[in-house]
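Inspection log for the structure reproduced underneath, given as structure tokens.
Left out: one protein chain. Kept in place: all the others.
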Amino acid sequence: MAAVKPRVKVPKSASAGEVITIKTLISHPMESGQRKDNDGNPIPRQIINKFTCEFNGQAVFSCDIDPAVSANPYLEFTAKVNEAGTFKFTWVDDDGSVYTDEKEIALK
Amino acid sequence: MTITRRSMLTLSVGAAIGVVAGVRSGPALASAEDAMAKVMEFAGGSEPATGTITLDAPEIAENGNTVPISVSVESPMTDGDYVESVAIFADGNPSPEVITFNFTPMSGEASATTRMRLAKTQNVIAVAKTSTGQVFMDKKEVKVTIGGCGG
Partner (left out) sequence: MKKHYLVVAASIALAGAVSATAFAGGPVDEELVIDGEIQMTTRTAAPEGHPLDEVISGWHYRTKETRALEADTFENPAMLGVEDGEQIWNTVEGTEGKSCASCHGDASESMAGVGAHYPKWDADAGRPINIELQINKCREEQMGAEPYAFDKGGQKPLTAYIKHQSLGEPVSIDLTEGEMQSWWDKGEELYYTRTGQLDLSCATCHEDHNGEYIRADHLSQGQVNGFPTYRLKQAALVSVHNRFRGCIRDTRAEFPAAFSDDLMALEVYVTWRGTGLSVETPAVRQ
């Protein structure tokens, strides 16, 4: 799993006021900084340290992530949908890279 | 110094012990006190109450690398009364912090699931803080097994 790649599952539509479940997965080794290489040198830490979910520009949910989170971090959470719109997901890497994904949802 | 067979043996045994000792001392692990200190820090000094929050974790983790955990807090999740954040700690890992989930009224529910690493059998602790200043806590012991073999 070479490139860092997000996957997001959001229902295509919801009724107004419905609480939906959102599932996210991103491929990332989440190098904890605890491991050593074959020569005994510590492998530097590199993890996704922050995740945010916004809906139509408003903050819904976020996480502050530490190295104890497993590789290929999985995050599942809920969101209350009052109107149609776009979810925007952001993952921030220790090295400053930012990965994003977007999903639209319609109102039933 | 002349390398006699005896000195060679002593040297290599000493080196071997050093290697074994080095290999065996993995990362320094945090203590239960460190974790509780972090819990109290997150709780802002107030003693967390039990109940209202539920932490789901397996009794036995098949592999400490990937342990699914879930947390859920009963709350109306309205602007006036919602869960602000839930912090997860592990009291036997190199550092106690695992993840902090930050909720908003738009979350609908204060619940989240993730997968975490456990260095050994230990307690996983979840602490919730609400917008009205209440703090709740739940704790589960997860047994982490050493596998058989292969690969």
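By letter and in written order, the chains are A and B; residue numbering begins at 1 in each of them.
As a working rule, a contact is a pair of C-beta atoms (placed from the backbone, for glycine too) under 8 Å apart; a residue touches a chain by one contact, two chains touch by 3 or more.
Given the structure is predicted, the values throughout are model-derived calculations rather than measurements.
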{"item": "Which of A:S13, A:S27 or A:T52 contacts the chain that the document leaves out", "value": "A:S27"}
{"item": "Residue of B:E33, B:E62 or B:D81 in touch with the missing chain, whole complex considered", "value": "B:E62"}
{"item": "Chain B residues that touch the omitted chain in the full complex", "value": "58, 60-63, 65-68, 145-151"}
{"item": "Where the missing chain touches chain A, by residue", "value": "1-3, 5, 7, 9, 23, 25, 27, 29, 70-72, 74"}
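By our rule, only the chains that are shown with their structure count from here on.
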{"item": "Centre distance in Å when chain A and chain B are each reduced to the mean of their C-alpha atoms", "value": "20"}
{"item": "Chain A-facing residues of chain B, complex", "value": "22, 26-27, 65-68, 70, 77, 90, 93-95, 97-109, 111-118"}
{"item": "Parts of chain A lying in touch with chain B, wherever the complex brings them together", "value": "19-20, 32, 34, 40, 55, 58-71, 73-80"}
